[in-house]
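Just dropping this structure here.
Partial view: only certain chains, each at its native spot in the assembly.
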């Protein structure tokens, strides 16, 4: 089964990448951007097929390695 | 020879190139601020290394959209020699002057060290003081130097002899072990079709002074000065 | 949104790190109960970090003067005269705790912070250094921390375009829960263009420049903060995120403005951001400052005055600008696309007055806030001495051959090559790096001149823990020696005192001992302290780190074209000359750490004879400057044979070492860590020996360079390629494993 993980900076954490992107889009003439934030997107293809177990595993992966929960949030979606 | 070095807010090898050009040309290049409207008429444009606009999205992507780079593209298309080093190379691919893209190093780490290069095309204004198959040693310093292009493009680059430098072993063989960043076919630098645009990851300007440990970068600047002085 | 005034209960006071006595002092100074913002300001100004309350008493003992010192400790960084109208400005600073929590950002913002300390004084940074201490390699967190810290240091410095030219790395289990990340920046300014922080000129504009203020790293207590807002957890990241690109813009904009005459005073916003910068500027200037906090550029909605004043957002500066120059200054910062806001004025009240929404939310008299900050002479007990180990006892049970021992030592965590680290740092940008990482000191040319600076960082914590006085001496002496070995005249140091909990007398004893040893060495070697930093409470579960007084040394080379020497053997057939006495001292040596079951990390550390350091070092430097040696390396960790191996590897030339006729065991002669020693090479050794004899310097020929292997005594040898593999592979292999 596939897990799609979004890792984003917590609210209030400076996001220089998002800021730079916003700025550059503005420079290209794309107005009307109130905010831009940039995060990571990870797709895992897991051997596990039980959604409950898969979610537990991916949760543990995020906690242990994929995200630094001091500054990042993560969100897990599973699709079969 | 009159040269201009494009200075973006995050350029940081601009002074290094300035010093190298001064040493070879005997006079200072124009340091052209990215936001200044008119790029003067020059014989050579250098896009130096650094982190042009922070490089947060992809290396060179933001700079490639700047007005001054649009002007550089226009000049290049008229035949003015353009040299992009490191971040300059990344910008030249992002703006379409050169094909392909520079991806994150295969080792996922910034890498700063001397590398051996084999000169593959000594027939350009940039490389006229080198000879084909010459092996030179100059440093790389980058996080995104992993040259990538599809096979068709790579074949074309090879067929048209547009690979200027390849990473090689000290003895000259082009081997995987000598490739610092995973670049396709060990490509360290490429030319455009007109052979007046060179993009390269290694930094010739950093080893153009014996006190710093080598002078293999110097012939590039000497050669440019000679070639462009006679051209002018 | 305005100040909400929660009750200031004893808990709130405690959460702000103030003792009841300290709070009494606050009440006396204020003459009333402080408002929340005021309490926050006292809390950060009187924190260990800002007030140096446990360490000040001791730091005052360090020698800080020399004819070439322009500005000693007390400003953002130390300043020394390097001739030709140029000054070198440098300092070291720790970012230990943040780096443990978020290694990449913690280390990156540590570099950002120390860079600002240096360029706020008018210098262009020309070199970065880093002194790193990690837990045991086998500790589950270590690999991840090494990887993140190194990437973070590189990430910041590389983007700024400032070369990171050297540093040091140690591993020890005492750092398992408390890594040390000490970053040093060296910059160059014109002596007549140095900027200080004292505000002046009643009515002058106080200007905020750089990034916007967010809720980064707000100190103070979660509990007190929680009363401001319910979803505080989400809103208060305790780790700052750095933006090196913005810092690069800030650097260029500041230097551009500094080239004019517009700036009266300037101060970076470091720890405790707007609070410490404004208090420092007004206190130093003997003036008051009044801010309208509504003018502060903010990144987030509804920031309270408390948050604005305590935020540790990065890449910000505060300046006092001359009247009439504000628009010109604004134009420069706008050119670099940075925020520029006049947020207040200099006043004649000596008070820090903050307004928000038209209301006064803070009104503190500055002189007592600073002068009456607590200062403690905490109880301390000296570290009990460790016994001196006799070489024969120490070596009991060790039967490795010299080259087998060497092969293992050069591949040990503390002695292996750091290439994996420094190849991730751009150490050549700015095109002035004359000696890259890997040798004794890094050498960076002063741009556009023939002069150069030599830079090193040193400390041997395993010595400091056994004998803080000797350890303090040794750290300073080794820095001096590394500069000397590269041909430089050592000029001054910065320090970073990393220790455990100062409330424990034995920790305070380590601190006092190290200071004593450093003081003696600084005096004996004419090597004053011009800046520094203290990091205390580095403990987990009651176990402190090894006492780690990291020393950053700077020296001057008059002519980089002729007066330097390399670490690597330069030619075959040169004689290798050992300068200094070898007593066979093995206590705390790497040899015992790696080979001894019973004496690992045991015994007294090698004593440091400061007279011998001085004499031997001056002698060696003289030879180098006069072009009489072909290579030079000091002997430190691992002892003589390790130093020979490092020279051989660096020069890709082997050597044959003769064992002397002494009754000292071979392994003691080869691996003892006796101090004040150097190896030099020459094609005319007799001249050197004569010169040494005349000067009363111990000197003997111990071997010859040549070949592709290292041979010790009768045929015990190892090929350079095996040696190189052992030396180079440990760290990359360790980091590649999972």
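The first chain written gets the first letter, and so on, giving A, B and C; residue counts start at 1 in each chain.
One rule holds for everything that comes next: a residue touches a chain if its C-beta (ideal position, glycine included) is under 8 Å from a C-beta of that chain, and two chains touch if they have at least 3 such contacts.
All values reported here derive from a predicted model rather than from experimental measurement.
Novice: Per chain label, how many copies make up the complete complex, given that just one of each kind is displayed?
Specialist: A x2, B x1, C x1
FYI, only the chains that are shown with their structure count from here on.
Novice: Count the C-beta contact pairs for B-C and for A-B, then tell me which is higher.
Specialist: B-C
Novice: I'd like to verify one number: the distance from the centre of chain A to the centre of chain B, where each centre is the average of its C-alpha atoms, in whole angstrom.
Specialist: Computed value for the inter-centroid distance: 35 Å.
Novice: Find every residue in chain A that makes contact with two or more other chains and list them.
Specialist: Answer for chain A, listing residues that touch two or more other chains: 16, 20.
Novice: Of all residues in chain C, which are in touch with two or more distinct other chains?
Specialist: Residues 243, 245-246, 337.
Novice: Could you pull out which chain B residues touch chain C in their complex?
Specialist: Interface residues on chain B, with respect to chain C: 9-13, 15-16, 19-20, 35, 49-51, 53-56, 109-113, 139, 141, 143, 203, 205-206, 209, 211-213.
Novice: Tell me, which parts of chain C touch chain B in their complex?
Specialist: Result: residues 151, 154-155, 158-161, 243-246, 248-249, 252, 335-337, 422-434, 436, 445, 560-561 of chain C touch chain B.
Novice: Residue numbers of chain A touching chain B in their complex, please.
Specialist: 16-17, 20-21, 24, 27-28, 38
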